[in-house]
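My questions all concern the structure below.
The complex is shown incomplete by one protein chain, all other protein chains being positioned as in the whole.
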Amino acid sequence: MADQFTNAPPPIITLTTDFGPSSRYVAAMKGVILSMNPQVRLVDLTHAIPPQDVRAGAIALAETVPFFPPDSIHLAVVDPGVGSGRRIIYARIGGQQFVAPDNGLLSRLAEREQPTKIVSVEDPRFWRATVSTTFHGRDVMAPVVARLSLGLVPDALGPPLEQLTKLAWPEVQRVANHIDGEVIEVDSFGNLITNVTRDMLADVPADESVTVTCDEHQTHGVFATYSDQPPMTLVAVIGSGDKLELAIVEENASKMLGVKAGAPVRVSW
Amino acid sequence: MADQFTNAPPPIITLTTDFGPSSRYVAAMKGVILSMNPQVRLVDLTHAIPPQDVRAGAIALAETVPFFPPDSIHLAVVDPGVGSGRRIIYARIGGQQFVAPDNGLLSRLAEREQPTKIVSVEDPRFWRATVSTTFHGRDVMAPVVARLSLGLVPDALGPPLEQLTKLAWPEVQRVANHIDGEVIEVDSFGNLITNVTRDMLADVPADESVTVTCDEHQTHGVFATYSDQPPMTLVAVIGSGDKLELAIVEENASKMLGVKAGAPVRVSW
Partner (left out) sequence: MADQFTNAPPPIITLTTDFGPSSRYVAAMKGVILSMNPQVRLVDLTHAIPPQDVRAGAIALAETVPFFPPDSIHLAVVDPGVGSGRRIIYARIGGQQFVAPDNGLLSRLAEREQPTKIVSVEDPRFWRATVSTTFHGRDVMAPVVARLSLGLVPDALGPPLEQLTKLAWPEVQRVANHIDGEVIEVDSFGNLITNVTRDMLADVPADESVTVTCDEHQTHGVFATYSDQPPMTLVAVIGSGDKLELAIVEENASKMLGVKAGAPVRVSW
(Lines give C-alpha, C1' and ligand atoms only; values in the text may rest on other atoms or scores of the structure.)
Protein backbone atom coordinates (compact mmCIF):
# COMPACT_ATOMS: atom_id res chain seq x y z
CA MET A 1 0.00 0.00 0.00
CA ALA A 2 0.86 3.64 -0.19
CA ASP A 3 4.03 4.75 1.55
CA GLN A 4 2.57 7.75 3.28
CA PHE A 5 0.63 5.51 5.59
CA THR A 6 3.52 4.03 7.50
CA ASN A 7 2.27 5.83 10.57
CA ALA A 8 -0.83 5.13 12.59
CA PRO A 9 -4.06 4.93 10.62
CA PRO A 10 -6.71 7.56 11.33
CA PRO A 11 -8.76 6.90 14.46
CA ILE A 12 -12.23 5.46 13.88
CA ILE A 13 -15.39 7.02 15.27
CA THR A 14 -18.62 5.14 14.70
CA LEU A 15 -22.06 6.68 15.09
CA THR A 16 -25.19 4.90 16.32
CA THR A 17 -28.45 6.81 16.63
CA ASP A 18 -32.21 6.60 16.40
CA PHE A 19 -32.29 9.61 14.05
CA GLY A 20 -33.38 7.58 11.02
CA PRO A 21 -31.46 6.86 7.81
CA SER A 22 -29.86 9.90 6.22
CA SER A 23 -30.86 12.37 8.95
CA ARG A 24 -29.39 15.86 8.89
CA TYR A 25 -28.91 15.56 12.65
CA VAL A 26 -26.27 12.90 12.03
CA ALA A 27 -24.56 15.22 9.56
CA ALA A 28 -24.49 17.96 12.20
CA MET A 29 -22.63 15.63 14.56
CA LYS A 30 -20.20 14.74 11.78
CA GLY A 31 -19.63 18.42 11.06
CA VAL A 32 -18.83 19.08 14.70
CA ILE A 33 -16.40 16.16 14.82
CA LEU A 34 -14.67 17.06 11.54
CA SER A 35 -14.35 20.68 12.62
CA MET A 36 -12.27 19.47 15.55
CA ASN A 37 -10.48 16.52 13.98
CA PRO A 38 -10.50 16.58 10.18
CA GLN A 39 -8.47 13.38 10.00
CA VAL A 40 -10.81 11.04 11.79
CA ARG A 41 -12.59 8.23 9.98
CA LEU A 42 -16.34 8.28 10.48
CA VAL A 43 -18.40 5.10 10.10
CA ASP A 44 -22.17 4.87 10.45
CA LEU A 45 -22.94 1.89 12.65
CA THR A 46 -26.68 2.33 12.27
CA HIS A 47 -29.19 5.15 12.44
CA ALA A 48 -32.18 2.85 12.01
CA ILE A 49 -32.73 2.22 15.72
CA PRO A 50 -36.48 2.74 16.36
CA PRO A 51 -36.99 6.14 18.03
CA GLN A 52 -36.10 6.07 21.74
CA ASP A 53 -35.63 2.30 21.73
CA VAL A 54 -32.65 2.03 24.06
CA ARG A 55 -32.78 -1.77 24.05
CA ALA A 56 -32.57 -1.98 20.27
CA GLY A 57 -29.61 0.41 20.38
CA ALA A 58 -27.91 -1.69 23.05
CA ILE A 59 -28.34 -4.82 20.94
CA ALA A 60 -27.06 -3.17 17.76
CA LEU A 61 -23.94 -2.00 19.59
CA ALA A 62 -23.28 -5.33 21.25
CA GLU A 63 -23.69 -7.23 17.99
CA THR A 64 -21.63 -4.94 15.78
CA VAL A 65 -18.87 -3.36 17.81
CA PRO A 66 -16.82 -6.57 18.11
CA PHE A 67 -16.09 -6.40 14.38
CA PHE A 68 -14.32 -3.06 14.69
CA PRO A 69 -10.61 -2.55 15.35
CA PRO A 70 -9.39 -2.16 18.92
CA ASP A 71 -9.57 1.36 20.31
CA SER A 72 -12.34 2.44 17.96
CA ILE A 73 -14.48 5.14 19.50
CA HIS A 74 -18.23 4.54 19.42
CA LEU A 75 -20.64 7.41 19.86
CA ALA A 76 -24.17 6.23 20.58
CA VAL A 77 -27.21 8.48 20.92
CA VAL A 78 -30.53 6.92 21.78
CA ASP A 79 -31.45 9.42 24.38
CA PRO A 80 -35.07 9.83 25.45
CA GLY A 81 -33.88 11.47 28.66
CA VAL A 82 -31.82 14.20 26.97
CA GLY A 83 -31.80 17.33 29.08
CA SER A 84 -32.91 15.48 32.19
CA GLY A 85 -30.63 14.36 35.00
CA ARG A 86 -29.31 11.28 33.18
CA ARG A 87 -25.54 11.18 32.94
CA ILE A 88 -23.41 11.00 29.86
CA ILE A 89 -20.63 8.47 30.24
CA TYR A 90 -17.36 7.42 28.73
CA ALA A 91 -16.68 3.70 29.05
CA ARG A 92 -13.91 1.41 28.00
CA ILE A 93 -15.25 -2.07 27.30
CA GLY A 94 -13.57 -4.94 25.51
CA GLY A 95 -10.69 -2.82 24.30
CA GLN A 96 -12.99 -0.26 22.69
CA GLN A 97 -14.24 3.13 23.73
CA PHE A 98 -17.78 4.43 24.10
CA VAL A 99 -19.51 7.74 24.73
CA ALA A 100 -23.25 7.51 25.33
CA PRO A 101 -26.05 8.54 27.66
CA ASP A 102 -26.02 6.39 30.77
CA ASN A 103 -29.42 4.89 30.18
CA GLY A 104 -28.53 1.27 29.56
CA LEU A 105 -27.35 1.72 26.00
CA LEU A 106 -23.99 0.18 26.90
CA SER A 107 -25.38 -2.38 29.32
CA ARG A 108 -25.55 -5.27 26.90
CA LEU A 109 -21.91 -4.79 26.01
CA ALA A 110 -21.03 -4.48 29.68
CA GLU A 111 -22.81 -7.74 30.47
CA ARG A 112 -20.41 -9.65 28.28
CA GLU A 113 -17.27 -7.93 29.38
CA GLN A 114 -16.62 -5.84 32.48
CA PRO A 115 -15.87 -2.19 31.66
CA THR A 116 -12.27 -1.37 32.55
CA LYS A 117 -13.10 2.30 32.95
CA ILE A 118 -16.24 4.38 33.39
CA VAL A 119 -16.13 8.17 33.56
CA SER A 120 -18.97 10.61 34.07
CA VAL A 121 -18.75 13.21 31.28
CA GLU A 122 -19.07 16.46 33.22
CA ASP A 123 -16.38 18.97 32.30
CA PRO A 124 -17.96 21.50 29.91
CA ARG A 125 -14.56 22.69 28.70
CA PHE A 126 -14.64 19.79 26.26
CA TRP A 127 -18.12 20.51 24.92
CA ARG A 128 -19.46 23.01 22.44
CA ALA A 129 -19.55 26.52 23.87
CA THR A 130 -23.35 26.53 23.76
CA VAL A 131 -25.14 23.35 24.72
CA SER A 132 -28.77 22.86 23.68
CA THR A 133 -31.11 21.06 26.03
CA THR A 134 -32.32 18.66 23.36
CA PHE A 135 -29.29 17.57 21.34
CA HIS A 136 -26.41 16.48 23.54
CA GLY A 137 -25.27 14.15 20.76
CA ARG A 138 -24.15 17.18 18.81
CA ASP A 139 -23.22 19.55 21.61
CA VAL A 140 -21.61 17.27 24.20
CA MET A 141 -20.89 13.82 22.83
CA ALA A 142 -19.61 14.78 19.36
CA PRO A 143 -16.97 17.20 20.68
CA VAL A 144 -16.00 14.69 23.36
CA VAL A 145 -15.36 11.87 20.88
CA ALA A 146 -13.48 14.29 18.62
CA ARG A 147 -11.19 15.23 21.52
CA LEU A 148 -10.70 11.59 22.47
CA SER A 149 -9.69 10.88 18.88
CA LEU A 150 -7.11 13.64 19.23
CA GLY A 151 -5.65 12.01 22.31
CA LEU A 152 -7.55 13.51 25.24
CA VAL A 153 -7.21 11.29 28.29
CA PRO A 154 -10.66 9.99 29.29
CA ASP A 155 -10.05 10.83 32.95
CA ALA A 156 -10.08 14.49 32.00
CA LEU A 157 -13.76 14.27 31.09
CA GLY A 158 -15.03 14.01 34.64
CA PRO A 159 -15.03 11.87 37.78
CA PRO A 160 -14.79 8.09 37.63
CA LEU A 161 -17.89 5.95 38.13
CA GLU A 162 -18.13 2.47 39.57
CA GLN A 163 -21.14 1.35 37.60
CA LEU A 164 -23.06 2.11 34.48
CA THR A 165 -26.83 1.89 34.31
CA LYS A 166 -28.02 -1.59 33.51
CA LEU A 167 -31.18 -2.72 31.83
CA ALA A 168 -32.85 -5.92 32.84
CA TRP A 169 -32.65 -8.22 29.86
CA PRO A 170 -35.07 -11.08 29.41
CA GLU A 171 -33.46 -14.24 30.65
CA VAL A 172 -33.53 -17.55 28.92
CA GLN A 173 -34.94 -20.37 31.04
CA ARG A 174 -34.01 -23.96 30.52
CA VAL A 175 -36.24 -26.55 32.17
CA ALA A 176 -35.95 -30.25 31.45
CA ASN A 177 -36.51 -30.62 27.73
CA HIS A 178 -37.33 -27.10 26.74
CA ILE A 179 -35.75 -23.67 26.53
CA ASP A 180 -37.86 -20.53 26.89
CA GLY A 181 -36.58 -17.30 25.39
CA GLU A 182 -37.95 -14.48 23.34
CA VAL A 183 -37.54 -12.47 20.17
CA ILE A 184 -35.17 -9.61 20.98
CA GLU A 185 -34.74 -8.02 17.58
CA VAL A 186 -36.30 -7.93 14.13
CA ASP A 187 -33.66 -7.37 11.49
CA SER A 188 -34.06 -5.55 8.19
CA PHE A 189 -35.09 -8.78 6.45
CA GLY A 190 -37.84 -9.32 8.99
CA ASN A 191 -35.95 -12.22 10.55
CA LEU A 192 -36.81 -12.78 14.22
CA ILE A 193 -33.63 -12.87 16.27
CA THR A 194 -33.99 -14.50 19.68
CA ASN A 195 -31.94 -14.48 22.86
CA VAL A 196 -31.32 -18.24 22.61
CA THR A 197 -27.65 -18.65 21.78
CA ARG A 198 -25.73 -21.30 19.91
CA ASP A 199 -24.13 -22.36 23.20
CA MET A 200 -27.48 -22.98 24.86
CA LEU A 201 -28.38 -25.33 22.03
CA ALA A 202 -25.09 -27.22 22.11
CA ASP A 203 -26.60 -30.43 23.52
CA VAL A 204 -30.01 -30.09 21.94
CA PRO A 205 -30.64 -32.53 19.07
CA ALA A 206 -30.26 -30.81 15.71
CA ASP A 207 -32.78 -33.02 13.94
CA GLU A 208 -36.48 -32.65 13.32
CA SER A 209 -37.32 -33.90 16.82
CA VAL A 210 -36.77 -30.30 17.93
CA THR A 211 -39.75 -27.98 17.79
CA VAL A 212 -39.37 -24.22 17.81
CA THR A 213 -42.50 -22.28 18.71
CA CYS A 214 -42.96 -18.52 18.48
CA ASP A 215 -46.35 -17.18 19.45
CA GLU A 216 -48.64 -19.70 17.78
CA HIS A 217 -46.20 -20.47 14.97
CA GLN A 218 -44.19 -23.66 14.89
CA THR A 219 -41.34 -25.22 12.94
CA HIS A 220 -39.30 -28.38 13.31
CA GLY A 221 -35.54 -28.71 13.28
CA VAL A 222 -32.78 -26.13 13.50
CA PHE A 223 -31.14 -25.67 10.14
CA ALA A 224 -27.76 -24.40 9.08
CA THR A 225 -29.08 -21.88 6.62
CA TYR A 226 -32.22 -20.30 5.18
CA SER A 227 -31.80 -21.90 1.81
CA ASP A 228 -32.08 -25.43 3.21
CA GLN A 229 -35.83 -25.11 2.93
CA PRO A 230 -38.19 -24.07 0.15
CA PRO A 231 -39.45 -20.46 -0.16
CA MET A 232 -42.30 -19.45 2.17
CA THR A 233 -41.24 -22.02 4.79
CA LEU A 234 -40.81 -20.95 8.41
CA VAL A 235 -37.33 -22.05 9.37
CA ALA A 236 -35.21 -21.88 12.52
CA VAL A 237 -31.48 -21.29 12.03
CA ILE A 238 -28.50 -20.24 14.10
CA GLY A 239 -27.87 -16.79 12.66
CA SER A 240 -24.72 -14.84 12.07
CA GLY A 241 -24.77 -13.47 15.62
CA ASP A 242 -24.75 -17.03 17.04
CA LYS A 243 -28.37 -16.75 18.07
CA LEU A 244 -31.41 -18.79 17.17
CA GLU A 245 -33.49 -16.91 14.65
CA LEU A 246 -36.75 -17.58 12.88
CA ALA A 247 -37.08 -16.68 9.23
CA ILE A 248 -39.47 -17.31 6.39
CA VAL A 249 -37.42 -18.33 3.39
CA GLU A 250 -37.25 -15.41 0.94
CA GLU A 251 -39.94 -13.51 2.86
CA ASN A 252 -40.33 -11.13 5.80
CA ALA A 253 -41.26 -13.27 8.82
CA SER A 254 -42.08 -10.33 11.07
CA LYS A 255 -44.60 -8.93 8.63
CA MET A 256 -46.08 -12.26 7.54
CA LEU A 257 -46.52 -13.56 11.07
CA GLY A 258 -47.14 -10.26 12.81
CA VAL A 259 -44.39 -11.04 15.31
CA LYS A 260 -42.28 -8.35 16.99
CA ALA A 261 -39.56 -8.09 19.59
CA GLY A 262 -40.82 -9.47 22.89
CA ALA A 263 -42.68 -12.44 21.43
CA PRO A 264 -42.05 -15.67 23.40
CA VAL A 265 -40.00 -18.42 21.82
CA ARG A 266 -39.79 -22.02 23.01
CA VAL A 267 -37.40 -24.70 21.87
CA SER A 268 -38.56 -28.17 22.94
CA TRP A 269 -37.33 -31.67 22.18
CA MET B 1 -2.13 12.27 16.09
CA ALA B 2 -0.42 10.74 13.11
CA ASP B 3 2.61 12.56 11.78
CA GLN B 4 1.79 12.22 8.12
CA PHE B 5 -1.03 14.69 8.48
CA THR B 6 1.00 17.75 9.21
CA ASN B 7 -0.24 19.24 5.96
CA ALA B 8 -3.72 20.40 5.08
CA PRO B 9 -6.50 17.93 5.80
CA PRO B 10 -8.48 16.59 2.83
CA PRO B 11 -11.12 18.98 1.52
CA ILE B 12 -14.68 18.19 2.55
CA ILE B 13 -17.52 17.78 0.06
CA THR B 14 -21.00 17.25 1.50
CA LEU B 15 -23.93 15.94 -0.50
CA THR B 16 -27.57 16.92 -0.04
CA THR B 17 -30.23 15.43 -2.30
CA ASP B 18 -33.83 14.27 -2.54
CA PHE B 19 -32.72 10.91 -3.95
CA GLY B 20 -33.75 8.94 -0.85
CA PRO B 21 -31.57 7.08 1.63
CA SER B 22 -28.99 4.78 0.06
CA SER B 23 -29.77 5.73 -3.54
CA ARG B 24 -27.47 4.52 -6.29
CA TYR B 25 -27.73 7.98 -7.84
CA VAL B 26 -25.81 9.37 -4.88
CA ALA B 27 -23.15 6.71 -5.38
CA ALA B 28 -22.83 7.73 -9.05
CA MET B 29 -22.06 11.30 -7.96
CA LYS B 30 -19.51 10.01 -5.46
CA GLY B 31 -17.88 7.89 -8.16
CA VAL B 32 -17.58 10.91 -10.44
CA ILE B 33 -16.05 13.00 -7.66
CA LEU B 34 -13.62 10.28 -6.55
CA SER B 35 -12.56 9.66 -10.13
CA MET B 36 -11.40 13.27 -10.27
CA ASN B 37 -10.18 13.76 -6.71
CA PRO B 38 -9.53 10.50 -4.87
CA GLN B 39 -8.39 12.35 -1.75
CA VAL B 40 -11.54 14.29 -0.98
CA ARG B 41 -13.64 13.52 2.07
CA LEU B 42 -17.29 12.88 1.25
CA VAL B 43 -20.01 13.42 3.86
CA ASP B 44 -23.71 12.78 3.33
CA LEU B 45 -25.59 15.76 4.68
CA THR B 46 -28.97 14.23 3.98
CA HIS B 47 -30.65 12.40 1.12
CA ALA B 48 -34.02 12.25 2.86
CA ILE B 49 -35.34 15.53 1.46
CA PRO B 50 -38.87 14.80 0.16
CA PRO B 51 -38.77 14.54 -3.66
CA GLN B 52 -38.57 17.98 -5.32
CA ASP B 53 -39.10 19.80 -2.02
CA VAL B 54 -36.74 22.72 -2.52
CA ARG B 55 -37.86 24.39 0.71
CA ALA B 56 -37.06 21.34 2.80
CA GLY B 57 -33.65 21.18 1.14
CA ALA B 58 -33.04 24.85 1.84
CA ILE B 59 -33.88 24.35 5.51
CA ALA B 60 -31.70 21.27 5.87
CA LEU B 61 -28.75 23.15 4.39
CA ALA B 62 -29.27 26.24 6.51
CA GLU B 63 -29.58 24.22 9.71
CA THR B 64 -26.65 21.88 9.14
CA VAL B 65 -23.97 23.65 7.18
CA PRO B 66 -22.90 25.91 10.07
CA PHE B 67 -21.51 22.88 11.90
CA PHE B 68 -19.02 22.13 9.13
CA PRO B 69 -15.48 23.48 8.90
CA PRO B 70 -14.84 26.70 6.96
CA ASP B 71 -14.34 26.22 3.23
CA SER B 72 -16.27 22.98 3.09
CA ILE B 73 -17.88 22.47 -0.32
CA HIS B 74 -21.59 21.65 -0.29
CA LEU B 75 -23.20 20.04 -3.31
CA ALA B 76 -27.00 20.22 -3.17
CA VAL B 77 -29.36 18.65 -5.69
CA VAL B 78 -33.08 19.16 -5.27
CA ASP B 79 -33.73 20.00 -8.83
CA PRO B 80 -37.26 19.71 -10.24
CA GLY B 81 -36.25 22.05 -13.08
CA VAL B 82 -33.31 19.95 -14.27
CA GLY B 83 -32.83 20.33 -17.99
CA SER B 84 -34.91 23.50 -18.12
CA GLY B 85 -33.50 27.01 -18.23
CA ARG B 86 -32.75 27.22 -14.50
CA ARG B 87 -29.15 28.12 -13.76
CA ILE B 88 -26.64 26.16 -11.76
CA ILE B 89 -24.71 28.39 -9.40
CA TYR B 90 -21.62 28.49 -7.27
CA ALA B 91 -21.99 30.63 -4.17
CA ARG B 92 -19.76 31.54 -1.29
CA ILE B 93 -21.82 32.13 1.86
CA GLY B 94 -20.65 32.38 5.45
CA GLY B 95 -17.16 31.20 4.65
CA GLN B 96 -18.40 28.04 2.94
CA GLN B 97 -18.90 27.03 -0.68
CA PHE B 98 -22.00 25.79 -2.47
CA VAL B 99 -22.89 24.34 -5.85
CA ALA B 100 -26.61 23.94 -6.50
CA PRO B 101 -29.40 24.67 -8.95
CA ASP B 102 -30.47 28.30 -8.66
CA ASN B 103 -33.99 27.52 -7.56
CA GLY B 104 -33.97 28.88 -4.04
CA LEU B 105 -32.12 25.97 -2.47
CA LEU B 106 -29.49 28.37 -1.14
CA SER B 107 -31.88 31.18 -0.34
CA ARG B 108 -32.37 30.39 3.32
CA LEU B 109 -28.63 30.43 3.88
CA ALA B 110 -28.37 33.64 1.87
CA GLU B 111 -31.03 35.29 4.02
CA ARG B 112 -28.87 34.95 7.08
CA GLU B 113 -25.63 35.99 5.54
CA GLN B 114 -25.01 37.84 2.28
CA PRO B 115 -23.18 35.71 -0.31
CA THR B 116 -19.71 37.08 -0.94
CA LYS B 117 -19.62 35.56 -4.41
CA ILE B 118 -22.14 34.12 -6.83
CA VAL B 119 -21.08 32.59 -10.16
CA SER B 120 -23.24 31.13 -12.91
CA VAL B 121 -21.89 27.67 -13.70
CA GLU B 122 -21.69 27.74 -17.49
CA ASP B 123 -18.34 26.58 -18.79
CA PRO B 124 -18.76 22.99 -19.98
CA ARG B 125 -15.02 22.36 -19.89
CA PHE B 126 -15.41 21.57 -16.23
CA TRP B 127 -18.32 19.15 -16.67
CA ARG B 128 -18.52 15.54 -17.75
CA ALA B 129 -17.92 15.17 -21.47
CA THR B 130 -21.51 14.01 -21.98
CA VAL B 131 -24.20 15.75 -19.99
CA SER B 132 -27.58 14.09 -19.58
CA THR B 133 -30.69 16.25 -19.55
CA THR B 134 -32.00 14.73 -16.34
CA PHE B 135 -29.06 14.34 -13.97
CA HIS B 136 -26.99 17.49 -13.71
CA GLY B 137 -26.02 16.50 -10.17
CA ARG B 138 -23.85 13.79 -11.63
CA ASP B 139 -22.83 15.37 -14.92
CA VAL B 140 -22.33 19.03 -14.03
CA MET B 141 -22.30 19.61 -10.29
CA ALA B 142 -20.24 16.59 -9.20
CA PRO B 143 -17.33 17.36 -11.56
CA VAL B 144 -17.52 21.02 -10.61
CA VAL B 145 -17.21 20.37 -6.88
CA ALA B 146 -14.42 17.89 -7.55
CA ARG B 147 -12.50 20.55 -9.47
CA LEU B 148 -13.13 23.12 -6.78
CA SER B 149 -11.73 20.68 -4.22
CA LEU B 150 -8.62 20.44 -6.40
CA GLY B 151 -8.19 24.19 -6.33
CA LEU B 152 -10.12 25.48 -9.34
CA VAL B 153 -10.90 29.17 -8.93
CA PRO B 154 -14.70 29.65 -8.79
CA ASP B 155 -14.52 32.56 -11.25
CA ALA B 156 -13.44 30.08 -13.92
CA LEU B 157 -16.85 28.39 -13.79
CA GLY B 158 -18.72 31.19 -15.52
CA PRO B 159 -19.81 34.81 -15.26
CA PRO B 160 -20.53 36.46 -11.92
CA LEU B 161 -24.12 36.99 -10.79
CA GLU B 162 -25.51 39.71 -8.57
CA GLN B 163 -28.33 37.70 -7.06
CA LEU B 164 -29.40 34.19 -6.43
CA THR B 165 -33.01 33.11 -6.71
CA LYS B 166 -34.91 33.68 -3.50
CA LEU B 167 -37.92 31.87 -2.15
CA ALA B 168 -40.51 33.72 -0.13
CA TRP B 169 -40.39 32.27 3.36
CA PRO B 170 -43.37 32.53 5.67
CA GLU B 171 -42.88 35.44 7.99
CA VAL B 172 -43.50 35.45 11.68
CA GLN B 173 -45.95 38.14 12.84
CA ARG B 174 -45.89 39.56 16.30
CA VAL B 175 -48.96 41.49 17.37
CA ALA B 176 -49.52 42.60 20.95
CA ASN B 177 -49.49 39.45 23.05
CA HIS B 178 -49.20 36.82 20.40
CA ILE B 179 -46.77 35.55 17.79
CA ASP B 180 -48.02 33.84 14.63
CA GLY B 181 -45.72 31.51 12.80
CA GLU B 182 -45.93 28.10 11.21
CA VAL B 183 -44.48 24.61 11.13
CA ILE B 184 -41.63 24.68 8.62
CA GLU B 185 -40.23 21.19 9.00
CA VAL B 186 -41.08 17.80 10.42
CA ASP B 187 -37.97 16.02 11.64
CA SER B 188 -37.31 12.29 11.68
CA PHE B 189 -38.82 11.98 15.17
CA GLY B 190 -42.01 13.62 13.96
CA ASN B 191 -41.25 16.78 15.94
CA LEU B 192 -42.83 19.91 14.47
CA ILE B 193 -40.18 22.57 13.98
CA THR B 194 -41.53 26.10 13.62
CA ASN B 195 -40.14 29.35 12.32
CA VAL B 196 -40.48 31.00 15.73
CA THR B 197 -36.95 31.49 17.01
CA ARG B 198 -35.49 31.65 20.48
CA ASP B 199 -34.81 35.35 19.96
CA MET B 200 -38.45 36.10 19.20
CA LEU B 201 -39.41 34.51 22.49
CA ALA B 202 -36.80 36.34 24.54
CA ASP B 203 -39.30 38.55 26.38
CA VAL B 204 -42.18 36.10 26.39
CA PRO B 205 -42.89 34.58 29.81
CA ALA B 206 -41.51 31.06 30.06
CA ASP B 207 -44.14 29.82 32.48
CA GLU B 208 -47.48 28.13 31.95
CA SER B 209 -49.17 31.43 31.16
CA VAL B 210 -47.94 30.92 27.61
CA THR B 211 -50.16 28.96 25.28
CA VAL B 212 -48.83 27.39 22.10
CA THR B 213 -51.47 26.41 19.55
CA CYS B 214 -50.90 24.41 16.37
CA ASP B 215 -53.96 23.69 14.27
CA GLU B 216 -56.51 22.77 16.94
CA HIS B 217 -53.87 21.40 19.34
CA GLN B 218 -52.77 23.32 22.40
CA THR B 219 -50.13 23.17 25.09
CA HIS B 220 -49.06 25.46 27.93
CA GLY B 221 -45.56 26.61 28.75
CA VAL B 222 -42.32 26.39 26.82
CA PHE B 223 -40.05 23.80 28.33
CA ALA B 224 -36.33 23.25 28.26
CA THR B 225 -36.49 19.66 27.13
CA TYR B 226 -38.84 16.87 26.05
CA SER B 227 -38.27 14.83 29.17
CA ASP B 228 -39.68 17.52 31.44
CA GLN B 229 -43.13 16.11 30.79
CA PRO B 230 -44.63 12.61 30.93
CA PRO B 231 -44.85 10.40 27.83
CA MET B 232 -47.69 11.15 25.40
CA THR B 233 -47.80 14.82 26.45
CA LEU B 234 -47.73 17.53 23.79
CA VAL B 235 -44.88 19.79 24.75
CA ALA B 236 -43.35 22.99 23.33
CA VAL B 237 -39.58 23.33 23.59
CA ILE B 238 -36.83 25.45 22.08
CA GLY B 239 -35.12 22.86 19.94
CA SER B 240 -31.50 22.33 19.00
CA GLY B 241 -31.80 24.74 16.07
CA ASP B 242 -32.95 27.54 18.39
CA LYS B 243 -36.51 27.29 17.13
CA LEU B 244 -39.75 26.59 18.90
CA GLU B 245 -40.82 23.05 18.27
CA LEU B 246 -43.78 20.94 19.26
CA ALA B 247 -43.25 17.35 20.25
CA ILE B 248 -45.18 14.55 21.86
CA VAL B 249 -42.97 13.03 24.52
CA GLU B 250 -41.65 9.67 23.26
CA GLU B 251 -44.04 9.71 20.30
CA ASN B 252 -44.29 11.03 16.74
CA ALA B 253 -46.24 14.30 16.94
CA SER B 254 -46.65 14.68 13.19
CA LYS B 255 -48.28 11.27 12.84
CA MET B 256 -50.35 11.43 16.02
CA LEU B 257 -51.70 14.91 15.32
CA GLY B 258 -51.76 14.72 11.55
CA VAL B 259 -49.77 17.95 11.35
CA LYS B 260 -47.38 18.76 8.51
CA ALA B 261 -45.16 21.62 7.37
CA GLY B 262 -47.29 24.69 6.74
CA ALA B 263 -49.58 24.27 9.75
CA PRO B 264 -50.16 27.57 11.61
CA VAL B 265 -48.63 28.03 15.05
CA ARG B 266 -49.58 30.71 17.56
CA VAL B 267 -47.79 31.60 20.78
CA SER B 268 -49.97 33.75 23.04
CA TRP B 269 -49.53 35.00 26.58
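For clarity, chains are labelled A and B in written order, and residue numbers in each chain start from 1.
Rule of thumb we're sticking to: a contact is a pair of C-beta atoms (placed from the backbone, for glycine too) under 8 Å apart; a residue touches a chain by one contact, two chains touch by 3 or more.
It should be emphasised that the depicted structure is a prediction, and the values quoted were computed from it without experimental measurement.
Looking at B:Ile13, B:Leu45 or B:Val82, the residue that reaches the missing chain in the full complex is B:Val82. By the touch definition given at the top, chain A reaches the unshown chain through residues 1-5, 9-10, 12, 14, 20-22, 41, 43-48, 60, 63-69, 72, 187-190, 224-228, 237-240, 242, 250, 252.
Interface with the hidden chain, as seen from chain B, comprises residues 4-11, 19-25, 27-32, 34-35, 37-39, 42, 51-52, 80-84, 132-135, 138-139, 149-151.
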